[in-house]
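Then we have chain A:
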Amino acid sequence: MTESQPLLSARAVTKVFPGTVALDKVDFTLHAGEVHALLGENGAGKSTLIKCLTGAYRRDSGEIVLDGRAIDPRNTLEAQSFGIGTVYQEVNLLPNLSVAENLYLGHQPTRWGLITGAAMKAGARRTLSQYGLDIDVSRNLEEFSVAVQQVVAIARAVSLSGKVLILDEPTASLDAQEVRLLFDVVRSLKERGLGIVFISHFLDQVFEISDRITVLRNGRLVGTQMAAELDRVNLVNMMLGRELVEETRQSGRTERPDGPPLIRFSNFGRAGKIAPFDLDIRKGEVIGVAGLLGSGRTETAEVLFGVSAHDSGSAVEGEETLPLGTPRNAIAHGFGFCPEDRKSDGIIGDLSVRENIVLALQARLGWTRPVPAREQAAMAEEFIGRLDIRTPNAEKPVGQLSGGNQQKVILARWLATNPRFLILDEPTRGIDVGAHAEIIRLIEELCEQGMALLVISSELDELVAYSHRVIVVRDRHHVAELAGEDITTDNMVAAIAAPEREDA
Partner candidate 1 sequence: MSAAGHLLRRIAPQLVTLAATLLLIAIVFPGFFEISIANGRLYGSPIDILNRGAPVALLAIGMTLVIATKGIDLSVGAVMAICGAVAAAAITSGMGLVATLALALGAGLACGLWNGLLVSVLGIQPIVATLILMVAGRGIAQLITEGAILTFSNEGLIFIGSGAFFSVPMPVLIWVLAGALVALVVRRSALGMLIEAIGINRRASTLAGINARVLLIAVYMASGLCAALAGIIAAADIRGADANNAGLWLELDAILAVVIGGTSLLGGRFSILASLIGAMIIQAVNTGILLSGFPPEYNLIIKAAIILVILVMQSPAVRTTLIFLRRDKTSSQSETEPVVQ
Partner candidate 2 sequence: MLSKKAWIGACAAASMGFAVSAATAQTIGFSQIGSESGWRAAETTLTHQEAEKRGIDLKFADAQQKQENQIKALRSFIAQGVDAILLAPVVATGWDSVLEEAQEAEIPVVLLDRMVDSSKDLYLTAVGSDLVHEGNVAGKWLVDATDGEACNIVELQGTTGSSPAIDRKKGFEDAIAGHDNLEIIRSQTGDFTRTKGKEVMESFLKAEDGGKNICALYAHNDDMAVGAIQAIKEAGLKPGEDILVVSIDAVPDIFKAMAAGEANATVELTPNMAGPAFDALAAYMKDGTMPPKFIQTESKLFTPDDDPMAVYEEKKDLGY
């Protein structure tokens, strides 16, 4: 890794979407013969950066230099012809064509205008043997495991581009054996002098394969470090670091409300989603949930709310066991849930702000008891004012609002049902700074009014700011619970970064 000319370098790349800055002057360099990991939480800007590099998006400013030559790919095909190939988690090849056809699709060897099947098969066998694969290339791709399909995709990408290979979450659906196979391929390509960008949220794999690590957060570059010089704690710190500049609190809130628990979840869990956990919630308490992407934090929320029904344990209120199998049941018992993916799970895009706010209350009342039009209007106006929702009027389709305002509309939807227990999954992701602060203020305000809240966030400072307790989730287990003074970013990072569980 000399400071010679890098293979690929991006300088001050910026990409703006309506309402958010997805990439803010991000620098990135990749050397030949290097595996460079790109890390960050959802919305950090990883995929936006990749899409700018491969031409899937046109960047708004900044420059990309490949082999000393400035490039401006207009689409992925052009990026490919420059030498940049991409392989995605879900292999985008054609499962019902043969392995050989997939390798050669679009540039089949021909003689006098006819595709020569024999030459194609021989070539395919030769190519794959370089990757240590000896398979029948005339069989359909779908007959092979995902790992083999990944390698075929990599072989195709390398044969088409040959300079830079971007692997976007390639190991997400592979088992340990298959990961080893894939990493062998990656190492051999590295020796051949390719530059490889590796995206993953499995930290162990990142440390195993990478030479350097670049971390993005909220569209900005946090830093680039040699993998060997970085430890897990520092890495998690970089990924989930400090965001709120004005925040001064160093540890969590100590005035935890006492009194009997409102609802006591015991041994609550669902196989394959989240291991059984115990949790009791009290009125006026904020419980934070910390963990990396894919750790089981969203699954915790979904099992609590009945999105995926729990298959072990029970929820008890006083003496009564609550039947919590579906969202409807949960709502009937005073639960509310703002999901992480607002677009697909939260808003009803074509319905108005007013209708989106009234929706959960109306669903609970049933269709025969409509909320009168005047009440709906009043309710919408009230929440638009109280939460400062920026919309020209209550009849605007919610899909046309910015992310932060959509989030407030969903919050308003639940507040309208006057819930006892509100679950917020990443309520501040992907929204502008102003809305961010308002939502945090609102969390504290609701808690003071006696509502119980469970807030999932990858912004650890935020959790410190409002949590009475923090649950740390790792590998789909609740691994630690911090309370009061113990709630510090350092403690959370330490719990998150602890080595992989032995029993996992």
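Quick note on selection: all candidates are chains of the complex that A comes from, given by their letters.
Here is the rule we use: a residue touches a chain if its C-beta (ideal position, glycine included) is under 8 Å from a C-beta of that chain, and two chains touch if they have at least 3 such contacts; residues count from 1.
This is a predicted model, so every value here is computed, not measured.
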Selected partner (touches chain A in the complex), from 1 or 2: 1
Touching candidate 1 in the complex: which residues of chain A? 305, 307, 327-328, 331, 337, 339, 344-352, 355, 358-360, 362-371, 395-397, 400, 413
